[in-house]
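Quick notes on the structure that follows.
A protein chain is absent from this complex, but the other protein chains hold their places.
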Amino acid sequence: MGLTIGVDIGGTKIAAGVVDEEGTIRETCKVPTPPTAEGVVDAIADAVRTVSSSHQVEAVGIGAAGYVDDKRATVLFAPNINWRHEALKDKVEQRVGLPVVVENDANAAAWGEYRFGAGQGHEDVICITLGTGLGGGIIIGNKLRRGRFGVAGEFGHIRVVPDGLLCGCGSQGCWEQYASGRALVRYARQRAVATPDNAAILLGLGDGTPDSIEGKHVSEAARQGDPVAIDSFRELARWAGAGLADLASLFDPGAFIVGGGVSDEGDLVLEPIRKSFRRWLVGGQYRPHAQVLAAQLGGKAGLVGAADLARQG
Amino acid sequence: MGLTIGVDIGGTKIAAGVVDEEGTIRETCKVPTPPTAEGVVDAIADAVRTVSSSHQVEAVGIGAAGYVDDKRATVLFAPNINWRHEALKDKVEQRVGLPVVVENDANAAAWGEYRFGAGQGHEDVICITLGTGLGGGIIIGNKLRRGRFGVAGEFGHIRVVPDGLLCGCGSQGCWEQYASGRALVRYARQRAVATPDNAAILLGLGDGTPDSIEGKHVSEAARQGDPVAIDSFRELARWAGAGLADLASLFDPGAFIVGGGVSDEGDLVLEPIRKSFRRWLVGGQYRPHAQVLAAQLGGKAGLVGAADLARQG
Amino acid sequence: MGLTIGVDIGGTKIAAGVVDEEGTIRETCKVPTPPTAEGVVDAIADAVRTVSSSHQVEAVGIGAAGYVDDKRATVLFAPNINWRHEALKDKVEQRVGLPVVVENDANAAAWGEYRFGAGQGHEDVICITLGTGLGGGIIIGNKLRRGRFGVAGEFGHIRVVPDGLLCGCGSQGCWEQYASGRALVRYARQRAVATPDNAAILLGLGDGTPDSIEGKHVSEAARQGDPVAIDSFRELARWAGAGLADLASLFDPGAFIVGGGVSDEGDLVLEPIRKSFRRWLVGGQYRPHAQVLAAQLGGKAGLVGAADLARQG
Partner (left out) sequence: MGLTIGVDIGGTKIAAGVVDEEGTIRETCKVPTPPTAEGVVDAIADAVRTVSSSHQVEAVGIGAAGYVDDKRATVLFAPNINWRHEALKDKVEQRVGLPVVVENDANAAAWGEYRFGAGQGHEDVICITLGTGLGGGIIIGNKLRRGRFGVAGEFGHIRVVPDGLLCGCGSQGCWEQYASGRALVRYARQRAVATPDNAAILLGLGDGTPDSIEGKHVSEAARQGDPVAIDSFRELARWAGAGLADLASLFDPGAFIVGGGVSDEGDLVLEPIRKSFRRWLVGGQYRPHAQVLAAQLGGKAGLVGAADLARQG
């Protein structure tokens, strides 16, 4: 099979791209994400038609946040769009006349990294995406593992603190409350309230109040040596690394790939994560250690991965 | 392939058995577990020779506690026997003249249940063994998943309480400190100290002191309605069920199988575990639920599973 | 000294009452709580003038939520009213021409119970108030203990879960997030989502959805035997009792008094709290146990206590 299309549904933009067998994006198009559930379906179809007009494409892969069923056809539940048992595959196929597969967006990104990014050459890879929340995907034996019902790899919602922070999912103590972009900002704000003297750089990047601190400020301030920003990254890394150690006990992969916006900071965040991983890895002196790698495809991993999953059929 | 031999290395006994393609044990033999590492190898060989003398057997599968490498040949680390990088496959093959595969004992038990027990008919199964500690095995896509380096499925050592109880593995807050036979006894003793009036039956089964309480007493007392014993099972089930919910977020299997000595109590412990699992399952209203099944093979699962893994080659 | 006035500033009403030396309220008046900080001061003065017109009163005691300074004059910080370093004593004295003392409302309630309620006859008493949040007061050696700076007894904000639930105070894992009326409702809603079959009575008291569950429903449903409601009270009691055990390690009082709306349920909540207290009391077999008593004055404790503190000068 030759060219396929990958679609990435974001909170503000829907991106569609024509991708070749090497994972290279030949053409892309972005449209705003409509506010209604049905509008999103139409926008996906429009974007697909736009990019496919000048290419011979054979299939479409769509990455969507939420639970996708085991047939890769129906979105069981989407956290941000009002989709409940939405037959997305059928609806888009009817509109664009191409075979469609639907995949969880973090699964698609994991597959993209495995095929064309940091995971190349590995058979068993676990990807985690530290974005606003925490997602992930599982590759075992060179296959994406989706679970019996399609909803495996929901790493962000394992419980790491009993009776811990409330999560949007309704549970408490979920990993993504402690290791994600949102967590990073919370760490920085709390510390800036308690010890403003140590957050002078950080506070100066916003309007001077802790509430104005955003993720980009924490990154910038950390690079400038702000103690509170550095400590916030360290706290994030403590939780991220400890969670990877748990995943190593369970999956024992050859490599972990850490992606998402937080990982854009590279070794600023990767090195503390590696240190924490070694600290908490059970039996570390008796077993080979998985590598902890930075993702390579950035924000394109989901689109490229979805396109490739469509190619695989 | 016809008959194979399964070997189960326990703390006090080594059992070897001839097993057929239906998972039926044709003959068994037990020998005491020797105190030295080399003695165990010899005892395994002796037991294999004993049961193979009157059968035409084609291979040997050995289930051993600890880390086994990805080639299923070397025990990287055994917690109870002084084995470090022990070339068990080679040593036993030299002694008995049959092909040997070595497998983690909980993996072997999981495979036994998947093939001949509660897991029949499922493609994706997670087994947990609530014995003295907590072990487990992963079947995905009808294959035992061992990880890149052979040490996947160490469920007992995921961290469920940060800064929690010390574990024999050197880490803290490991799941097996909260959901295992040893944990059950600890719950019962602590409660019997604090509220002896509610533990009259339980204390009466030992010598009257909390320290004399053993696992069998807790089971018996719970059946007789002892409040402390019932509460101890409930506490165990809270942790077991919450952990299964985490595993559902990660693996999304079709079924969980709960084995090990604690599960011998059947619904006394299975029902509270199911209740706790439903309580903590993330997104439970939007997704199909895995079944939570009692293991069917009891203490024979490891031997039968090891024999079958040897048959599969 | 004869009659004094107690003032209780609530979220919706300000109550003033004339109280005699026996703790009997002779006359009361209630006015709505104004929306502005200055308006509240005027409303207090109005209420005081109303009830004092037909009585010979000698002083005024005001109970206010928040931090009150060591001179019992200034509200350093009020969570619900926009008071920061508010010179409440001076302002009210100027308006009403009587000596005024300002006290934290939970301290006032504790004093009321100590003098005229459940604490009579004890020299060392710890009161906790399980209302929307969790407050308290400390009596040691027959004196209210306010701390060096006036802000002792903030029981609700000790950390009982590291990295736990966010609290309105900006910290995490505060006791009042786990033991309070608000916590009770959260427990009930979470359980009703996860196991609606066990919450049929409870859900029937609201509009059928978990979000409609309120505190009064949980109490009513528990009395009718609803499993989720009973379990929610038990969870609250687990945390309340464990916290009292900590306070016993610190203060070793002769009695604990449990007040606030949650305690109106009497033994429905008191008995599980006592059980949990015994469970967690350190060294319980070697030391006398504090009594755990239900408060006797209900919602009047704060007003009566504030009046009596004014009498003591």
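Chains: A, B and C, in written order; residue numbering restarts at 1 for each.
Simple rule for what comes next: a residue touches a chain if its C-beta (ideal position, glycine included) is under 8 Å from a C-beta of that chain, and two chains touch if they have at least 3 such contacts.
Quantities reported herein were computed from a predicted structural model and do not represent experimental measurements.
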Candidate in contact with the missing chain, chosen from C:11, C:97, C:147 or C:298: C:147
Listed residues C:80, C:120 or C:249, member touching the removed chain: C:249
Candidates B:161, B:200 or B:268 - the one touching the absent chain: B:161
Chain C residues that touch the omitted chain in the full complex: 67, 76-77, 84, 122-124, 138, 140-141, 143, 145-155, 157-162, 169-171, 174, 242, 245-247, 249-254, 280, 282-283, 286-288, 290
Positions on chain B contacted by the hidden chain, ascending: 161-166, 170, 172, 178, 190, 193
Chain not shown, touching residues in chain A: 162-163, 191, 193-195, 275, 278-281, 284-285
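Quick note on the criterion: only the chains that are shown with their structure count from here on.
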Chain ID, smallest distance between chain and overall C-alpha centroids: A
Whole-Å gap between the CA centroids of chain A and chain B: 34
Averaged-CA centre spacing for the pair chain C and chain A, given as whole angstrom: 45
Per-residue overlap in chain B, given as positions that touch at least 2 other chains: 162, 280
